[in-house]
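Structure first, then comments.
Left out: one protein chain. Kept in place: all the others.
Entry: chain A
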Amino acid sequence: MSHLLKKWWAALAVLGLLGIGLAAAGNTSVQAASKDNGEFKVGMEAGYAPFNWTQSDSSNGAVKIQGSNEYANGYDVQIAKRIAKALGKTPVVVKTDWDGLPPALTSGKIDAIIAGMSPTPERRKTIDFTNTYYVSNMTMVVRKDGKYANATSLKDFKGAKITGQLSTSDYDAISQIKGVIKEPAMNNFPAMRAAIESGTIDGYASEVPEGSSAEAANPNLKMIHFAKGQGFKTNPDESDLAIGVRKGYEYKAKINEVLAGISQKQRTQIMNEAVANQPSTGNTGNWFVSLMKQYGGMLLRGTGMTILLAVVGTLVGFIIGLLVGIIRTIPRPRSMGKRGILRFFDWLLAVYIEVFRGTPMIVQAAVLYYGSAQALHLSIDRTAAALIIVSINTGAYISEIIRGGITSVDDGQFEAANALGMTHFQMMRKVILPQAVRNSLPAVTNEFIVNIKDTSVLSVISVSELFFSGETIAGQNFQFFHTYLVISGIYLIMTFTISRLFRLIEKHMDGPKNYNVMNNQMQVETPKIGAATSRKDA
């Protein structure tokens, strides 16, 4: 047990070191990890209409989303285009989860956050903000036919179940309502809209533009118009929206200049256009057909990415598992030196397994993708980062699965192979691993299926796999339930296919149930020695 404890301490120590390294790196100012190649990279969710959303074509002056075939548009995109033009750069939209925006900025993956973000004192600790580019007022979105539809004052929301988006000032502001039931914060707006429709919440706090969008797109929702002085009290830090940039960013002054040049009238006009242009729900005919028509391509690409991640992750993880299995079963060498090296490798592998099994994949992905850029100034492609994380993570699990498989192989098999003079590697390859792998196959199938589903956490580093695509679609068409129904269907088809496929592989590995006797001499002659009776089979 002290041995186990030691391993744990080792794992904790490694994690701790990683953390210290990152924290230290965070304090130093970071040069952009990516080269300044004439691009102005803007981070946004592309799912917060009318500020920003995703669409499938370039209509109404949309901007291509980096690494995908989709486009982003909205108030933020239009502002970004003006700034880029003034800087003499090409605007590029980097679609990023809300929580991923600040690390993406500090690590140099993007140059600016234009995403409806307010410059709170909390955020100012890590990043810098330009002047305001939109002044927004807070509102509340409720069910049109619900109890709170006619509210005009915050006081009316006594006893109401209210939520807001995680890590936003909107969510903090809910505490201003006396007697409110503050529900846990949610991740994104599509989820909140669905929550209102399903009745799990009574309303969510939001910004006026988002509220009017919601109202326009979904006939079941209504935005509250508070009487003067009866709504949320906001301070400019929280209600004004500004552009986030790295501390010491060279173009900050220039951006402020550009913003100063856009008048209040122009801003209102851009916002009105955005509200008018936002994708509407195609409510014609069969919902399934129209969903497929509009988003089939996006779903297909998401499915493709999910399959790529799961297949590569499981395959590479499997190979890692085999190698770890081979190394961890090497018998103790006779020489002291070699024994020391082997002990060290064993320890290293144990740490690897404990660390990667003991931390969530979502954290590993964030540490690798944002951490490597921040601490080491390395710019990794996000798909490559995702593939690396899934592979290494799966490798840790499959190593243990294979170890179990090896343990379950009869000792006699090892002894017979040794007795023939096989080396450890020959024995593993020819005799032990084929049996261990066969024994482990059901568990490996499980890992594969888990990978199909759990790679959805990689949306934290903006990998557009199936779940991320689903979020995007639901954010556009406001058909939360239908979209996720289709997504579940696709997941189910994939996982079912995999489990069938692996059953076939298992059958194939087991070989035929019967064998052919190679000639007619069924009876084997056995000359008798010293035996009294003949005991031939009938």
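Heads up, the rule we're going with is that a residue touches a chain if its C-beta (ideal position, glycine included) is under 8 Å from a C-beta of that chain, and two chains touch if they have at least 3 such contacts; residues count from 1.
We adopt the following convention: contacts and distances are computed from a predicted model.
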item: Listed names "FAD-dependent oxidoreductase", "Hydrogenase nickel incorporation protein HypB", "ABC-type polar amino acid transport system, ATPase component" or "Quinol oxidase subunit 1", matching UniProt entry of the absent chain; value: "ABC-type polar amino acid transport system, ATPase component"
item: Hidden partner chain, touching residue among A:Ala149, A:Ala276, A:Ala384 or A:Ala416; value: A:Ala416
item: On chain A, residues whose C-beta touches the chain left out of the figure; value: 334-335, 410, 412-413, 415-423, 426, 430-431, 434-435, 438, 511, 514-519, 521-522, 524-531, 535, 537
